[in-house]
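Incomplete set of chains, arranged as in the complex.
To keep things simple, chains are lettered A and B as they appear, and every chain counts its residues starting from 1.
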Amino acid sequence: MINVTIWNENVHEQDTGKIGDIMRGIYPDGIHGYLKNALAADDLFIRTATLDMPEQGLPDDVLNTTDVLLWWGHAAHAKVDDALVDRIQERVRGGMGLIVLHSGHMSKIFRRMMGTSCCLLWREVAEKERVWCIDPSHPIAKGIPSSFVIPHTEMYGERFDIPQDGHIVFMSWYEGGNVFRSGVAFQRDMGKIFYFAPGHETFPIYHEEYVQKIIANAIRWAAPVCEIATRKCLHEVDSTEKVYSENPLANIDTSSLHKAVE
Amino acid sequence: MINVTIWNENVHEQDTGKIGDIMRGIYPDGIHGYLKNALAADDLFIRTATLDMPEQGLPDDVLNTTDVLLWWGHAAHAKVDDALVDRIQERVRGGMGLIVLHSGHMSKIFRRMMGTSCCLLWREVAEKERVWCIDPSHPIAKGIPSSFVIPHTEMYGERFDIPQDGHIVFMSWYEGGNVFRSGVAFQRDMGKIFYFAPGHETFPIYHEEYVQKIIANAIRWAAPVCEIATRKCLHEVDSTEKVYSENPLANIDTSSLHKAVE
């Protein structure tokens, strides 16, 4: 059983104007609620969490029992506490899977994990997107055809500022002339990370069969394989092999070198 | 002319006990001062900066005129202001080179750029290290033999938690049985980053000819090739190619989607 938590900033779902009406029409229970339903499966225990919940939805007892975290955010990235981002990052390093959706490319947690700016080009004119499967042998591509269409999308285009070790699983073509690495898989420490671009607020992109399938595949791929534990520098006091060199400083206590100054 | 700034936390140089005596014996002007001298060359304009200077040594007029930043820190990582780390990270993303030395693997700026924990094994018993050149065709390896010895070193061993796109230029063998990716080159956004492990406080490792040559090579390799500018998401309002799809939301103002909530 994989413990999945779907986090959503849940901001535009509560918009009191037309934007909110459109979103609630597409996702009556919010993006998080919609995805929870769409991804339901016997091997998944799925919870949802939102920014407006206590501890921004991810208190220790939730985060520390999460195997794979999905992240949807757009307008409220800055509102996510740095301390929460620290905790999420430490857990990803330890082995928790992280799936970053759409505008989450600018979330604190994704930019933290990548180190890069994660910047890109964008345009919102409801153009057509065609998603190409670049590696049919990747677990995230299982059951996905060589290409499929999203009828109306927000364009995300290159240059996309991500590190070069991303395994490109999907690339997108946009009607307006752009290209994008739209599905990219990373490993950081023991944790697996998948970024997937499709998923705008006001087009029903998460209703698409293949979009759902890709996210479902990514959850299984990103599930931890070892027990999740904090990464630490370890002091290997005794060497595994004999050291023959003499220590010129054998009589000096150098332990203070390795202590943080107050 | 490459503008180089050598930053050093300059902590143990000021130690009032034996550690300080040893360090000052090896590096009378501090590690930063020693390296400034050792690296002096006609194509380099070298400044030094230390934690105890105003604005921790890197006010805007210094940082924003730096092409390549060298970073030495160990005991005072936590004392470096997060706001300074933000500024350095933004400049590296824009194209400034960053050379991280020895215990700088746990510095805020290196961990920021990598996203990973940067953890490793360590031991300080003055054992011998042999550094192997893994890619003689890399610019940082120019003039370096297939291997060379550091007589007494602090051991840094695998598993080293860094991303997998590091171009391994050097790997180290340690007498006590460990191995390490000791010289690794990265690119993040427009900026080049080189991590180089050799360089302990109390062994005269920066006196070594090849260690100096590697750092000197790395400076030239990491120098920016484009003008340094902040990375930004760009709104490409008009598409380069004609969009034929109709926008179902053409009459809706969706601009609020793209504004951060207060």
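Convention: contacts are C-beta pairs under 8 Å (C-beta built on N, C-alpha and C of every residue); 3 or more make two chains touch, one makes a residue touch a chain.
In this text the structure is predicted, and so the values were computed from the model without any measurement.
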Subunit count for the whole complex, all chains sharing one sequence, 2 displayed
4
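Basically, only the chains that are shown with their structure count from here on.
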Determine the centre-to-centre distance between subunit A and subunit B, using the mean Cα coordinates as centres, and give it in whole Å.
26
With touch defined as at the start, can you tell me which subunit B residues reach subunit A in the complex?
11-12, 15, 17-19, 22, 74-79, 89-90, 93, 106, 112-117, 119-128, 151-152, 155, 157, 161, 163-165, 174-178, 186-189, 201-203, 231-237, 239-250, 252-254, 256-261
